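Note that this complex is displayed minus one protein chain, with the remaining chains in position.
Labels A and B are assigned to the chains in the order they are written; within every chain, residues are numbered from 1.
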Amino acid sequence: MLLNVKGLSINLATQRGTLSAVQDVSFHVDKGETLCIVGESGCGKSITALSLLRLLPASARLTAETISFNDLDLLTLPEADIRPLRGNRLSMIFQDPMSALNPLHTVGRQLTDVLLAHQHVTRAKAAERACELLLKVGIPNPEERLQQYPHELSGGLRQRIVIAMALMCEPELIIADEPTTALDVTIQADLLRLLKELQQALGMGMIFITHDLGLVSRIADRIVVMYAGEVVEAGPASAIFEHPAHPYTRALLGAVPDPSHPRMEPLESIPGTVPSLLSRDKTCHFRGRCPMAQDICNNRISLQTVGADHQARCIRVGAEDSQ
Amino acid sequence: MTPPLLELRDITHDYVVRHGIFGTRRRVRAVDGVNLRIGKGDVLGIVGESGSGKSTLARIMLGLLDPSEGAALLEGKPVSAFPRRGLAEKVGFIFQDPYSSLNPRQTVEQIIGYPIRLRDRGSPGSRRDLVRQTMEVVGLPERFLDAYPGQMSGGQRQRVAIARALITRPGLLLCDEPTSALDVSVQAQVLNLLLELRKDHELTYAIISHNMSVIQHMTTHVAVMYLGRIVEMDRSERVFANPQHPYTQLLLDSMLTVAPGKGIPELRLDTAAREAMRDHPVHIVTN
Partner (left out) sequence: MTDLVNSVNPGSDTSPLEGRPARWRSNGSLLLGLSILAIVVAMAIFAPLLAPYDPYAQSLPNRFTPPVWLPGGGWDHILGTDQLGRDYLSRIIYGSRISLSIGIGTALVSGLIGSTLGICAGYFGGRIDSVIMFVVTARLALPVVLVALAIVAIFGSSFTVVLLTLGGLLWERFALVTRAATIQLRGADFVTAAEIQGATVPQVMLHQLIPNLANAIVVVATLEMAQAMILEAALSFLGLGVPAPMPSWGLMIAEGKAQILFEPWLITIPGAFLFALVLATNLLGDGLRDVLAPESRN
């Protein structure tokens, strides 16, 4: 197991009290595997990813049973030992490439700096590697690009460079937070394909965070669906797409406009809004929006086993099978 | 024959770009000889990559921008001949970002009622009634009347924006990426609302989007833009079933529909492919 997270909870201190952003989240990623964390805004998917690199805001309080990366215990590792991991063995790609690039330095300088910071190589060797990687992420004439500044490049090119930067040190795990949502569809598909190919070639683990279910269906090996800070369903991609067990997962699938859906007919929408994370009551969090809610849903429920390696946080999981 | 609701005739628009303060001026062609018609009751989808001229086209349709060449006609009359307020009563606009399109210091009532307040129509009481009615149309409960945008979710805000666009009863609604800033479940709510409004109020839409699934679901006609030109235009079902232009084909190939295990399609995006797309004859069917 490359990464193993168990019982992760994150509380944020706000002016209006403690906000429970993530509650008892567990997942794991194996070598060469893609885990997709799916959910809508505010479900806690991004903050979960940040917590793995220990990049949480100061107001956040993290508790967990285990967060282990290979043989390292990320939970207790001192900050000084975490820093050399970032960008080296653990890399992250953000949605906005501009925020990941320094506008004052050339692309080449930034790419080589990453390698120089973590490995003992000469600048010439690092530049060579940068060229090689730019070719790999589909940038022709890399020597020219290395001399350019981020603002001289298009959004698609910038994101390619950020991906190349994340790959400079051949990380074991790559965390991608909606890396393609800001891009044109053709470029998005191209970049995703590239990322997937590189991942397979290098045998990296990948955590991919997104709300786009179409995308998830194409790249995920396993899926974690989050809602209101909790995992509501987790399992192999095939199982979740074939037999979605949680009503929220099902509703999300029904809400995506898809060629299989009759044109101009209403899509399935999820009524209502996400409950406040400030005051959590002891009920199923989805109860208020669930079409199948019953009295029994007023009780907290743990993840129920649906099938092999497939769980869902719904009381009806067992009941439906028996019908 | 009655004229189409909106017609663009040979629209070309250049922007002047200056390099540095004293640099040379250069003209950049954003829109290049665009012709299109939107008939009453149609839903026209306009798709294309960023920088393909979609937004420029929208600004021209709204009368915010005078094209360098060509004419935009609304009900057979040049858009530029309409007074600003008169035009706004015929063409409504929905912005992409419901966080930036609502004034954070105004209440929902003030925001939705602003267009009629500008026109000094009716008494405050009758205006309030009209705001209430419009809120009901877009499915906003009355208790939001005095709420501020900051107190609402993205979907609720987009409903406020739609109500504001509808209060003057325009026949044509121009939507620029109406759901791309919203979550999937909220997107479904807003798309359903738009479809329902179209049926109940006989609205015509022009929807600009880069989301091909949304376009396929929502539109009767599609115009595909590439490098400032319309390279393909036809009825939606024909475009999606049988694309004629290589760029349309590329857009369809890059759609990531829910298809577990299918993987990411391989696309040809190299220079040769781009040149082929640029030089390929356009395919335009108008009806």
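Some notes on this structure:
As a convention for this text, a contact is a pair of C-beta atoms (placed from the backbone, for glycine too) under 8 Å apart; a residue touches a chain by one contact, two chains touch by 3 or more.
What you see is a predicted model; the values in this text were computed from it and never measured.
From the set B:Arg26, B:Arg84, B:Arg169 or B:His201, the residue in touch with the chain omitted from the display is B:Arg84, counting the whole complex.
The omitted chain makes contact with just one of the residues B:Thr56, B:Ser101, B:Thr179 or B:Ser236: B:Ser101.
Within the full complex, the residue among B:Ile60, B:Leu73, B:Val131 or B:Met152 touching the omitted chain is B:Met152. Although one chain is not displayed, its contacts with chain B can still be listed: residues 62, 64, 83-85, 87-88, 93, 95-97, 100-106, 114-115, 118-119, 136, 139-141, 143-144, 147-148, 150-153, 155-156, 161, 164, 168, 189, 193, 196.
Heads up, the rule we're going with is that only the chains that are shown with their structure count from here on.
With centres set at the average Cα position, the gap from chain A to chain B is 31 Å. If you check the complex, the residues on chain A that touch chain B are 40-41, 155, 184-190, 192-193, 196, 211-215, 217-219, 237-238, 241-242, 251-261, 263-271, 273. Residue ranges on chain B touching chain A, taken from their complex, read 49-50, 153-156, 183-189, 191-192, 195-196, 210-214, 216-218, 236-237, 240, 250-251, 253-267, 269.
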